[in-house]
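Just one protein chain is left out here, and the rest sit where they should.
After this line comes chain A, so read on.
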Amino acid sequence: MAALISTYAVADRPLRAHPSVGETISQTLTMARRAYIKMMRNPEQFFDVTIQPLLFTAMFAYIFGGAISGDVQSYLPTIITGILAQTALTASMARGTQLREDMDKGVFDRFKALPIARIAPLAGPAVADLLRYGIAATLTIVVGLLMGYRPGGGVGGVLAGWALTIFAGWSLSWIFTWLGTVMKTAGGVQGLGMMIMFPLTFLSPAFVPKETMPDWLQHFVDVNPVTLVINATRDLMNAGEVTMSVVWALVGCAAVVAIFAPLSVWSYSKKL
């Protein structure tokens, strides 16, 4: 024990000024692994990305299909892409509540005391969550195909839409990560998350054509980042085209990350 516990002479250790980019990536992946192990130990964390897409896809298709598109079959290109965006958003919302709960635990004190990049404890779980978005997107598309959805974009278009959904979920999760670092309780994050999620999902062309909404509402719909993602997914999956919508969706997602990732790190570091 004595040998192990002995410490190096202080002067022997060169102190690093900052974590390098390589270290930051390695630390983030280590944190992702921690989140992944925890996820596997707590299968409840998969409810929202398994049962919800199955339920919502079937439910919304059969309820709204006839009213909006005349029949379920012709509604599928609309609803599947809409549900994809919706699941990405709800799945990313969980990031905020989980981070808040996690930060209240003792282990975060240790993360703060370790000489590691401040972003690693925030970005790691976000990386692990890619698995959740992947499951949600895959299930939604599979259910759609089983119900008779025949995407015009072919395999390539569907894969591109699938990847865009995952990227969107990851990007939007930074909004909720930030909420997790500023709010005091997990319940608060959950409540505020809902208030953000519902308008973003329903004030978009996810379920109904934009044209059926009042003019003033359409203005909001146009600037809603979820609208950008939905339009892009539709162009990719239903038409197989890489349009300006796709570019705008990527730019929008990148902008969300560029704003909320630094805000999250700043607010997390300030809480020290």
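We adopt the following convention: contacts are C-beta pairs under 8 Å (C-beta built on N, C-alpha and C of every residue); 3 or more make two chains touch, one makes a residue touch a chain; residues count from 1.
Note that contacts and distances are computed from a predicted model.
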item: Protein name as given in UniProt for the chain not displayed, "Carboxyltransferase domain-containing protein", "ABC-2 type transport system ATP-binding protein", "ComX pheromone" or "Spore germination protein"; value: "ABC-2 type transport system ATP-binding protein"
item: Residue in contact with the excluded chain [from A:Leu55, A:Val107, A:Leu146 or A:Ala163]; value: A:Val107
item: Residues belonging to chain A that touch the chain removed from view; value: 1-11, 13-19, 23, 26-27, 30-31, 33-34, 37-38, 41-42, 105-116, 120, 272
